[in-house]
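Here's the structure we're looking at; comments come further down.
A protein chain is absent from this complex, but the other protein chains hold their places.
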Amino acid sequence: MVNYDSKEWLRFLINFPKADTVRKLTPYMIIMGLYSLGISYLIIGVWQLKDTSDLRNISLMHSLLGFVISMLLVFRTNTAYDRWWEGRRLWGALVNNSRNLALKINTLVPEEHVNERNFYRFMIPNFAYALKNHLRGNFLETEFTETGLFKLYDLRQHDHIPNQIAGAIFNQTVDLQRRGILLPEHLIFLNPELQSLMDVCGACERIRKTPIPYSYSAFLKKFIIIYCITLPLGYVFSLHYLVIPFVIFIFYVLASLEVIAEEIEDPFGTDSNDLPLDDISAGIQATVGQAFPEARQ
Amino acid sequence: MVNYDSKEWLRFLINFPKADTVRKLTPYMIIMGLYSLGISYLIIGVWQLKDTSDLRNISLMHSLLGFVISMLLVFRTNTAYDRWWEGRRLWGALVNNSRNLALKINTLVPEEHVNERNFYRFMIPNFAYALKNHLRGNFLETEFTETGLFKLYDLRQHDHIPNQIAGAIFNQTVDLQRRGILLPEHLIFLNPELQSLMDVCGACERIRKTPIPYSYSAFLKKFIIIYCITLPLGYVFSLHYLVIPFVIFIFYVLASLEVIAEEIEDPFGTDSNDLPLDDISAGIQATVGQAFPEARQ
Amino acid sequence: MVNYDSKEWLRFLINFPKADTVRKLTPYMIIMGLYSLGISYLIIGVWQLKDTSDLRNISLMHSLLGFVISMLLVFRTNTAYDRWWEGRRLWGALVNNSRNLALKINTLVPEEHVNERNFYRFMIPNFAYALKNHLRGNFLETEFTETGLFKLYDLRQHDHIPNQIAGAIFNQTVDLQRRGILLPEHLIFLNPELQSLMDVCGACERIRKTPIPYSYSAFLKKFIIIYCITLPLGYVFSLHYLVIPFVIFIFYVLASLEVIAEEIEDPFGTDSNDLPLDDISAGIQATVGQAFPEARQ
Amino acid sequence: MVNYDSKEWLRFLINFPKADTVRKLTPYMIIMGLYSLGISYLIIGVWQLKDTSDLRNISLMHSLLGFVISMLLVFRTNTAYDRWWEGRRLWGALVNNSRNLALKINTLVPEEHVNERNFYRFMIPNFAYALKNHLRGNFLETEFTETGLFKLYDLRQHDHIPNQIAGAIFNQTVDLQRRGILLPEHLIFLNPELQSLMDVCGACERIRKTPIPYSYSAFLKKFIIIYCITLPLGYVFSLHYLVIPFVIFIFYVLASLEVIAEEIEDPFGTDSNDLPLDDISAGIQATVGQAFPEARQ
Partner (left out) sequence: MVNYDSKEWLRFLINFPKADTVRKLTPYMIIMGLYSLGISYLIIGVWQLKDTSDLRNISLMHSLLGFVISMLLVFRTNTAYDRWWEGRRLWGALVNNSRNLALKINTLVPEEHVNERNFYRFMIPNFAYALKNHLRGNFLETEFTETGLFKLYDLRQHDHIPNQIAGAIFNQTVDLQRRGILLPEHLIFLNPELQSLMDVCGACERIRKTPIPYSYSAFLKKFIIIYCITLPLGYVFSLHYLVIPFVIFIFYVLASLEVIAEEIEDPFGTDSNDLPLDDISAGIQATVGQAFPEARQ
């Protein structure tokens, strides 16, 4: 994620960092410019069509459909933003539940059960790191902290890793109850946090694996391309060669909306617009640690 | 569901897979083209109406109503998308609850109760498959896995099948409590997952059985058809025969929105835009299996 | 509710079932037509106003306000649809909770307690029927099934009937706990379903009893009427007698949106756009029955 | 709240009850009319500006910004409506929870504990009345029913009254548990209703005390006033003295939206658009009473 100060307007105008849509769209904007130049040259220079040509009125189509295309694209971007924000909420929920689980375990499991306390102290952040990597399609051994009760070789790396970590936490918790360290009521007390682990995981997987329906996405792209390709045909009569920046700018606006939507609708990657999952995981590790007094010595 | 890479723009323009609205709308687009040709020929060639004809101003109606029709259709598509996405969320919830239920059962029911553990290991995925088939109006025996405690002939195939499977899971769980294998508190610990089975089922049935209100749908279709049919009447004066692609393209845009909405508002079928319920069910089967160590041997 | 196949476009164009807004609006459309005819005749035939009359420019108002009125009406219809859909969700929740309650009772109350089991088997569907009738302002004795533990004469018919049925279910459940048939924990296990009965009831009452604020509704109607009444004044100069179908169609579109909103915002009646509460109640009766093995013999 | 039949269109056109925005806006509409008359007289009669004056083109601004202002106002009204509806949902939740609490208490507290039963029978409606009055900034002793266990003089009238009533209900409930009349599990069974009392109270306070951000509200008002004040400058050239009703009507539409929003965003007062809190409180009193058999004798 790019950190930025949203109030420095001037920097926005002259800066083009990697995440900027201008940078991504530059080659396409050049193509649109050349295409508009060609069309203008043909219509003005070669065919020398008059202002009364019917072709001029093709711009009626652009104003009639201008509203639909605008609205579709704005809704498209908003839907993508909603997914991005839902992803952020889910990781926020993971932060909350990790912290609450750590605070509860710290107070329910007496200090003499060093191994059991360490288990939670390390496995809760392990879940966050594992989920982050699972959503990115890999597994980083270096981000896994071993505990006396759960070693790296206990993980089957080709199975669903967050599922195994959540399973281990469930097992440990019921085991503590069997041994009488936790009361049966404590299981119900801990249940919201325990079950939220896999709930967050499943919801993130849902966002990552479900793009918007194919026919909707295909329709939108066809619509944008045809709309922009026909733009110079009508407007060249009133703008002549000025139609070139005109088309480039309109294309920039419409395509930016689609490009932004594509980028933010899967928010778990490592692009500059994606969520800062590394930071969030590290934050979970820090506050979970702070919940256990022994971690401070 | 069609899997696609949303960033390959060019392929979208030249590809017309089965899910594409162009393919579905082609016959109607041809009819609209012929109709526009006929109208144009009548007005230009036969009646030779002048540019000052009042008919020309009928296009005032199209610009005055252009906004309503755009907005109605964009909202229509968004409402349909919301149902599609709600369907996806529900199946995501089923994934989460199936996994959590498996993790909890694995840890609560000791390993020596082989039959009981197998019951959950197979009946949880059975519920997902049965719900999938129930929503598609059939029942596939081949997708049902028998367990020592529940056989295929225990199912009354003309009754509500997911209801029976959920009922069997409830019975088994209370039976385990009666036998002292589960504590009374464990019933409360398991309750969220247990009751979510029929909650997901009922919510999916709601989406599948409730189309948008008849009068709304009928109004929308009448509106689109009259709007498009009157289009060439006004615009033929400024576009002449160019009105034919003009009308076809506008019809394509408006009708696509309605067609996409119709396709995605019932997301549980087997069309190319529908949700990948087979994959999700298989995913449930896989991760539920991984929760039980004995399934790995 | 009208069942229909949303893909048969042609039938939508030529069919005018009772639920169609065309049918409801026909008298008003005729009045608008006659009114436009009168205005046109006065302006064209009697006063013979010229094209340069200021009156012509009154249509500037219609284009300036065209957007507000469209947006208000589309939002109005969407708000009404949201209520309709919330009503549907509530009855969906009633289905889910009725089924889960039946499944839980079946497994918790042993088979020898025939009367108690019958009580739930009949009282759960009784609640659905009673709520349906309560929302429609009546009470149908024929839709009430008596049980050994609750007779028709136990109901005070002038008091709140769903409240009494929910109360009876609460009483019976606590009674079973007092007699030791249910454990105290089971009360918590059953609580979500028990309290959802009156939650659904109260939420349905809220939808039924709360129309949108008066000043909003009054403003909208005044706006539509003035907007349509002034329409022919401006457009008659460019359309002459063609202004008549022009005004009728625009009135049809705007008024349809308001009429649809009025129809669907209270979804519990017996109109053709209302929710199929009879079918849903019968569905509850069927699946609740299937949950009890003794009901099948 | 005004009760009305939304289907009598004609009455809406000719009726101007107190809640109607026409009535509230009349003085301002007269001012706008006089102002437009003045401007028109200056431009047409005094300065005799020609049609080619640049001033005419100031109306380009009105069409360019027409969309923003419409959209802002429609969203403004919708946001206000959402608050109004949230207020209604909260009071609906209070109805549901009051009823469920009464049904549960009736069945859990045996009939011989007359005083305790009476306590809940009167204190639950007392909470609704107290909350209603608290939101209106007063306290009506006449709407408070004393019980054997809680007298009017137990209330400290300068402290937060709903908080005290909820506290008394909590105290009574825990006291019943201490005396063994309720089991510990019953506390959990009753918890959702108990804690919902202050949840509803806090949420209502939030709506009442939080207007939309100042800079948003100030911007909107400035925008509407400048937009309307500049309206006659441009349109007087095409409409001449017809600009007067033109400006009045556009002002009526835009200002109505803002006025409606202002009225409904705080829904707990006694205006005609506010929620019928008196009726709802009386309804709670009635159905809570019906839950206790002794109340019927």
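A few points about this structure:
So that you can tell them apart, the chains are marked A, B, C and D in the order they are listed, and the count of residues begins at 1 in each.
In this section, a contact is a pair of C-beta atoms (placed from the backbone, for glycine too) under 8 Å apart; a residue touches a chain by one contact, two chains touch by 3 or more.
In this text, all values refer to a predicted model and were calculated from it rather than measured experimentally.
Shown as candidates are D:I39, D:L72 or D:I280; the residue that touches the absent chain is D:L72.
In the complete assembly, the contact with the undisplayed chain comes from D:Q195, out of D:T26, D:N115, D:Q157 or D:Q195.
Only one of D:I43, D:A102, D:L135 or D:A166 touches the chain withheld from this view, namely D:A166. Within the complete assembly, residues 1-2, 4, 6-7, 9, 12-13, 15, 17, 19-22, 59, 62-63, 66-67, 70-71, 73-74, 77-78, 81, 84, 88-89, 92-93, 95-96, 99-100, 103-104, 106-108, 183-186, 188-189, 192-193, 235, 238-242, 246, 249-250, 253-254, 256-257, 259-260, 263-264, 272-273, 275, 286-287, 290-291, 296 of subunit A touch the chain that is not shown. Mapped onto subunit D, the footprint of the missing chain covers residues 54-55, 57-58, 60-61, 63-65, 67-68, 71-72, 75, 79, 156, 159-160, 163-164, 166-167, 170-171, 173-175, 184-185, 187-188, 191, 195, 198-199, 201-203, 205-206, 210-219, 221-223, 225-226, 262.
Please note the rule applied: only the chains that are shown with their structure count from here on.
Once the centre of each chain is set as its mean CA position, subunit A and subunit C turn out to be 38 Å apart. Residues of subunit D found to touch two or more other chains are absent.
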